[in-house]
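In this view, the complex is presented without one of its protein chains, the others remaining in place.
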Amino acid sequence: MKQGYRKGIIHSNIQIATNIYEIKLSPCHPESDSISLTMEESGFQGKPGQFYMLRGWELDPLLPRPISICDISDGIITFLYEVRGRGTHIISKLKKGDTLELLGPLGNGFDLNIEDKIAIVSGGIGVAPLIYLMKGFKGDMDFYCGFRNEAYYLDEIREHVDNTHISTEDGSVGHRGFVTDLFLPKRYDMVLTCGPIPMMNRVVEMCKDKNVPVYVSMESRMACGIGTCLGCTIETTSGMKRVCKEGPVFSGEEVKFND
Amino acid sequence: MKQGYRKGIIHSNIQIATNIYEIKLSPCHPESDSISLTMEESGFQGKPGQFYMLRGWELDPLLPRPISICDISDGIITFLYEVRGRGTHIISKLKKGDTLELLGPLGNGFDLNIEDKIAIVSGGIGVAPLIYLMKGFKGDMDFYCGFRNEAYYLDEIREHVDNTHISTEDGSVGHRGFVTDLFLPKRYDMVLTCGPIPMMNRVVEMCKDKNVPVYVSMESRMACGIGTCLGCTIETTSGMKRVCKEGPVFSGEEVKFND
Amino acid sequence: MINTKVEICGVEFKNPVIAASGTFGFGREYAEYFPLSRLGGISSKGLTLNKKDGNKGTRIYETASGILNSIGLQNPGIEGFIKDELPFMEKQDTIILANVGGSTIDEYMVSVEKLNETNIDMIELNISCPNVKEGGMAFGIKSKIAYEVVSEVRNACTKPLIVKLSPNAENIVEMAESCTKAGADGLSLVNTFSGMAIDIYNRKPVFKNIIAGLSGPCIKPIALRMVYEVSRAVDIPIIGLGGIMNYKDAIEFIMAGAHCIQVGTGNFIKPDISIDIIEGIEQFMKEEGIESIEEIRGVI
Partner (left out) sequence: MINTKVEICGVEFKNPVIAASGTFGFGREYAEYFPLSRLGGISSKGLTLNKKDGNKGTRIYETASGILNSIGLQNPGIEGFIKDELPFMEKQDTIILANVGGSTIDEYMVSVEKLNETNIDMIELNISCPNVKEGGMAFGIKSKIAYEVVSEVRNACTKPLIVKLSPNAENIVEMAESCTKAGADGLSLVNTFSGMAIDIYNRKPVFKNIIAGLSGPCIKPIALRMVYEVSRAVDIPIIGLGGIMNYKDAIEFIMAGAHCIQVGTGNFIKPDISIDIIEGIEQFMKEEGIESIEEIRGVI
């Protein structure tokens, strides 16, 4: 049996850029909120590309919010999130020692072959799942990341990847413009991307042109997160698929972006 | 113009008996949650018997909760509250430094004549407004307070009042039984009471028998707290009256208890 | 320059935000929190010909994002209103809607005739109160009965006549069409939804009347849908309400086709909520480059 929602206790919840926060949690002891568990067996689990549903409130808002795993070590989970609306705003106000409810890990996650030379292409907060991917991958990897006007997590990335290519729309860091200006697909065995739809769409097209396999991590409004509401469904070349269950990672070729 | 809801910052919020909490707040600086104001002019105001509407949440629960002033000094307000349902439960979980929204002071409050010899009769959490009353009254006063099975705030009371009469239903402190077993109305110029309806009803009857003026502080479900929803109305001998506006303090004779 | 003015049946509202009936008394209590002249208008507590004490027992009960109420039209009666409340309201420099309830057509007629003689700006005919035994809501369920009531009142009424619809109507679009044919100058919707709650420990309904009226943010999606459907079916102006708590909600109703909006339950949550909404609408218009409300009315 899988575990339902369980409580996590907050270790830290800090703002790292405008509207961007990093939160770290460990699972709570079922009997007491104040004892946090960090042992391997009871710690948070999950692989790159998977996500958790988070609730930092009782029933208002009614629905939980999906957030990708940004890191797990020693059972402590890290999420990187952008404050977009009410849910993420409430989470951003939580303090060390507060608890929230988590369900996961959910979704399929990325599958990688260690021998490949891969490229990671992120746009904005889409960097979150790719950081975890990057940390786990020991092979040859280039990291392209685009931001609007403020870059974050660059030190973390540079620590793991030799070849980083940064862009910002305002030119404050790295190339001025879009990350797709920098990205050249032809050199890679596989490309993995997460970010705004138009960016991912462009990356997929570039890869298709060069016959490079590409995987995208999709976003969609979710209610259940486990495959039953059919709210998160997207159209693919092989029919309707649930982002929370068959995804969030899809082959770039199967996703129908123009919808 | 009166002020609408304003933020209070919590100084302390401690449990003083089973399900009974004491919370202390000072008004927040309008510009920053972390600066608290304690100056006289911007501090919380109100007289004994008046109450505030409290919100320690956004919109769930939808309605604020009425709580009587238990003390105000140096602009810092104290409330004494019992955890009964969701609202008071949420408030009980708030910590030092957290904020909540307050509207008040509301209602009429007690009117006292300093020359009188008065009796205060409280039942359970009904003691809250009477503590503030007691602190402000410098005349001759007896305090009768009944509890179910755990007495609280006795030190505070004894500090101000020589003549205290305590009862608990289980006999753990003072008289075993009801506070109305102890109370004798005939010696007083005026009696003031707050507690469960059956208790207040009994006190009023006892006073009526002896022709002693008695004032009761009524409870009622409230939505607006300012007299517009007509949700808190009670029947009196002079027609329908709003607990939040014409009350919560009523002359014992005008309240129709049997309803 | 943005302009928030709205005209309905020749009456000009300085902005589209009206305080809803039964949630604002006669304005007195709110006047202590902000100048009532800021409001587009105020709809009075529902008035009946004679003074009413309202219902006994629990009157307000909280539900998920809503409240059930069973006030039962406690009010000072038309004459009490005219004598004790209207003089205060008239001084506030805002549009006054007299909300009129009743349990017989005759009662409505006599009430309206008395109000004809006053300075109120409009009548809002409440054919939809779920909290009184006879009449009231019954009139608001079947389009045919509503047609009769409205036609009669129309004849008696010299003021612009807004008919307030119940969401419990069998068919809200037919209802709107009937009231329009019967001569309504405008429609306001929605009133409260019939709902109930049970005290499981006492094994009894929470309310003496069993059924009470549901309002608040919980009803907004349904109310908005009804305003949308009705605004497409009739040509007379519509006042939209149901769960409006902020300027975004208000804009949704306007984009669904409403001329004005009303704020009800929201007043209980924050006495000056209407001011936030008015300022929010202005801000939104500025940011979106909207010069007048008409530009976005029914735009979807």
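By written order: A, B and C. Residues from 1 in each chain.
The working rule: contacts are C-beta pairs under 8 Å (C-beta built on N, C-alpha and C of every residue); 3 or more make two chains touch, one makes a residue touch a chain.
Values in this document were obtained by computation on a predicted structure and should not be read as measured data.
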With the full complex in mind, choose from C:63, C:118 or C:151 the residue touching the hidden chain.
-> C:63
Of the residues C:28, C:208 or C:225, which one touches the chain left out of the display?
-> C:225
Pick out the residues on chain C that sit against the missing chain.
-> 63-66, 68, 170-171, 193-198, 200-201, 203-205, 210-211, 214, 216-222, 224-225, 228, 243, 245, 248, 251-252, 255-256, 284, 288, 296, 299-300
Missing-partner contacts on chain A, residue numbers | 1-5, 59-64, 103, 221-224, 226-233, 235, 239-240, 245, 259
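FYI, only the chains that are shown with their structure count from here on.
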Using the touch definition up top, find the fewest steps from chain A to chain B.
-> 1
Winner on contact count, chain pair B-C
Taking the mean of all protein C-alpha atoms as the centre, the chain whose own C-alpha mean lies closest is C
Roughly how far is chain A from chain B, going centre to centre by Cα mean, in whole Å?
-> 51
Distance in whole angstrom between the CA centres of chain A and chain C is 47
Residues of chain A engaged with two or more neighbouring chains | 59-60
Give the residues of chain C that touch two or more other chains, as numbers and ranges in rising order.
-> 64-65
